[in-house]
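First comes the structure, then the notes that go with it.
With one protein chain held back, the other chains of the complex are shown just where they sit.
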Amino acid sequence: MTAVRRLGAALAPPAVAVLIALAITALLLTVLGVDAGTALRALVDFGGSAQGQANQLRTLLSGAVPLFLAGVAVSVAFRMNLFNIGVEGQYRVATVCAAYVGGELALPMPLHVLVIVLVAMLAGAAYAAVPAVLKVTRGVNEVITTIMLNSIAVGLAAYLVAGPFRDSTAGEGGNPTTRPLGESARLPGFQDSFLLLGLQPPTRPVTGFLVVAVVVGVVVALLVSRTRFGFELRASGANPTAAVASGIPAKAMVLRAMLLSGALAGLVGLPELLSEDYSYGTSFTSGLGFTGIAVALLGRNSVPGIAVAALLFSFLDRAGPSLETQGIPPSVSTIIQGTVVLTVVVVNEVAARLLARREDRRVRGRTEPAAVPAAAAQQGEGRA
Amino acid sequence: MSSATDAPAPPAIELRGITKRFPGVVANRDVHLSVARGEVHALVGENGAGKSTLMKTLYGMHVPEEGTISVDGDVVTLRSPGDAIGHGIGMVHQHFMLADNFTVLENVVLGSEPHRGPRLDVDESRRRILEISDRYGLGLRPDAVVEDLSVADRQRVEIAKVLFRGARVLILDEPTAVLVPQEVDALFANLAELRREGLSVVFVSHKLDEVRAVADRITVLRRGTTVGTVDAGAVTSRQLAELMVGSELPVAERAASTVTDEVGLAVRGLTVERGGRRLLDDVSFEVHRGEVVGFAGVEGNGQSELVEALLGVLAPTAGTVELGGEDITRTSTLRRRGAGMAFVPEDRHRQALLLEAPLWENRLLGHQGSAPAGGRFLVHPRAAREQTARIMAEWDVRAPGVEVRAGALSGGNQQKLVIGREMEARPKVLVAAHPTRGVDVGAQSSIWGRLRDARAEGLATVLVSADLDELIGLSDVLHVMLRGRVVATLDPRDVTPEVLGTYMTGAAGDAGAPTGEDRP
Partner (left out) sequence: MTVDTSERTAVPASPGRRVSRGRVLLLGLAGVVVLLSLTRVVTGADVLTSSGTAAALLVLALPIALAGLGGLIAERAGVVNIGLEGMLILGTWGAGWAGFQWGPWAALLAAVVGGALGGLLHAVATVTFGVNHIISGVAINLLAAGFVRFLSELFLVGRSGGGATQSASIVGSVPSLSLPVLSSGPDLLGRLEATRLPVLADLGGLLGGLTRDVSVFQIVAVLLFPLVGWLLWRTRLGLRWRSSGEAPTAAETLGVDVVRIRYLAVTLSGALAGFGGLFLVLFAGRYIEGQTGGRGYIGLAAMIFGNWRPGGLLSGSLLFGFTDALRLRAPDAVIALLLLVAVVLLVLAVVSFVRHRRVATVLAGATGVVALLGWLLLDSLPLQVVATTPYIVTLVVLAVASQSLRPPRAAGLPYRRGQA
């Protein structure tokens, strides 16, 4: 298959899934007495004024960054058939640790940010090590352990921020937070650069972490497709028995994949920390881990796909206020997101089967002309 | 009851003009088969001739595009196994269809359970099973868990399953593939009982000596169509074989010995103990360069464990493995491969291939750390593609290109790719488990030829196989494994499959003239 055809084949299922999801949602809305047309129009409404539009674009881009990172984190584990549902808890733990360390330290700008990023990645990896070790030593299914750890993370973080990690410089009363980051840790963003695109600068900048996200994306994509580790990762996911027989150490791979996934998960909370909140507290946005799973599924575990999916989900998220002004329940966007996830996995499966059958036919039809029945009977007899 | 030559009674089963197509291929074309009452009728043909497909049609697992099926003279349509069962046709599959965690009783009654309202009537089930067991001499224990049973016992459970449902025609698909000669005799005794009771048996096989021993008439299938039906007493195996292949058969040539003095692989005292059981018990042997050492044994006597221990997947409890003088007992699979060990596994789908990945990625599997296609940190897709194309050309792997999914290839081509990939690394030692299982005859003889060539060039090979002809034809020395130990070491020139079978089941005592390590 040529590159263009392959690209088309890769894009088609998610695109089809999105369309189906929109259709189902429209149907659902009509059945429940909501005006589907108004809802869909409100979805794409970017606002009347140029300033409003720029702001919406800013929200879209800034919102997509953590979703992208979460999706990449989930996808690395997914490649090995490991379900890291624990991204949610991992980024919470990572953020509270990074916020604490960042707040207590004072270092020159690049170093300060670097330390925060490192702490976040280490904390995320460490928290992901728990389900990994349990799986490797006790054979415990990682789906349930990671979900339990998500809930434990909520309590753990709450305890830490109210206790040892609490901002010592703040007074009593009010909600506990970690010490706010100093100026040297506050990441500049993209604001005036909007002028380059012929748009008004938004009132708040797009997070500078966007750069980091792009770098992470490129690195992970190369890692998976071009390195030996990436090959072993994919092989272990596709056929664990064959991978072991070919020399790939199964347990070590599980650990490596989960640790990498956890480290990447640790980055998910940083855009918010470094560009908006500057501390960990009640303003912490949760739920990104779960959306990350949806993004990874929609993006079919490939970095470019995840990027598009993240933008799509962020696009749907920011439609909330405009839906509300039109009198439509803002959770319509959540419905679309949920439906998209389900339809995309179904469409993926159907597409994979169709492709496999077509290829089977192509191969069988062209090979072994003298022993044509032999090949077919192999299929019937079961190729042992 | 009526014998095979009783003309007036309609045949128990008659297939006329059956044609079955799959996407891109024709599996059966204009097949005719007629089985009389109280007859054992054999259906023979080489691997890939269409026997299994035909039987699946007879059992209602798929519907043929053309042709008719008649039972006792009446034309019937069979759309599901349920229909076939309803007409008294029962099938014992080559790969048993049993639930390992269930008891014999549960497996036998499933789908046709004696019941009182919604409740399963266990007592009635047990009574009926024991009745069948006694009548046909099957020796069943209803409350035994299937997982604990031997292969021959499981086969008898499968037979009981079809008899329980009132089958009058039994289809046995390659029933002796998993049995040793002594168990085959027991099976044939059971079949004789069935015939005495007036049942008919369709016996699908490619083992011609057995077929001639048990069948009344034989129908030969070649390339999906019937070539002819003969009386078993009137043909020789050789004539049958020629009917099957359609030409002169190649004779298994024993080439001149290429065994050198240099030891390629040395195994001493290898023991694997798990849960109190010794799966491998003090196994010692040497493989010289230019030698093929064969291991015979009934499945489950330690051969798989031996292969896995050699590969490094199973950690031994005691003993050493030396590759070219270097102790590799504790090294990882990765290092062993790097040191020159290659592996052709018994189940290529599970152990050697990524079915959904393109062929060039499969080429990397097992060799992703070696240049030029692999490396310490990076892999090189372009080099991998080139190498794959070369392997495909050299080993006659037929596929449109290197981007094709491995799962789309036929069994023979997949196996050729796997072997080609392993040999490409110029290994010093090859561990081959059932290398031609499920492979059509053309690919099989080509693989044998290449293995002989490699042996002549100095390869040390460990060959594990259930195909006794393959073992005898390829090996320079034969070890027999029973219950994890090497119980006999034989010279392949002096043994026949029957003698080998006696050693494999432990019935040999100290008969024969083995050399070296013979254990009582």
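In order of appearance the chains are A and B, and numbering begins at 1 in each one.
Keep this in mind: contacts are C-beta pairs under 8 Å (C-beta built on N, C-alpha and C of every residue); 3 or more make two chains touch, one makes a residue touch a chain.
None of the values given here were measured: they were computed from a predicted structure.
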- Item | Neighbouring shown chains of the undisplayed chain, as defined at the top | A, B
- Task: Based on the whole complex, identify which of B:A9, B:V75, B:M97 or B:A213 touches the chain you can't see.
- Result: B:M97
- Query: Of the residues B:E14, B:E106, B:E183 or B:E424, which one touches the chain left out of the display?
  - Reply: B:E106
- Query: If the hidden chain were put back, which of A:A70, A:C97 or A:L149 would touch it?
  - Reply: A:L149
- Note on the structure: Residue positions on chain A contacting the omitted chain are 32-34, 80-83, 85, 134-145, 147-152, 154-156, 158-159, 162-163, 236-237, 240, 250-251, 253-254, 290-291, 293-294, 297, 329-332, 334-335, 337-339, 341-342, 345-346, 348-350, 353
- Residues from chain B at the interface with the omitted partner, ascending: 61-62, 80-82, 85, 91, 93, 97-102, 106-107, 109-113, 115, 118-120, 147-148, 161, 272, 274-275, 277, 279, 305, 313-314
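Assume only the chains that are shown with their structure count from here on.
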- So, what's the distance in Å between the C-alpha centres of chain B and chain A? 46
- Message: Show me the residue ranges of chain A that touch chain B in the complex, using the header's touch definition.
- Response: 1, 226-232, 234-235, 238-239, 241-249, 356-357, 359-368, 371-384
- Query: Given the complex with chain A, which residues does chain B contribute to the contact?
  - Reply: 21-29, 47-53, 56, 94-95, 223-225, 311-313, 332-337, 343, 345, 347, 349-357, 361, 364-369, 374-379, 381, 398-400, 403-405, 407-414, 437-438, 440, 442
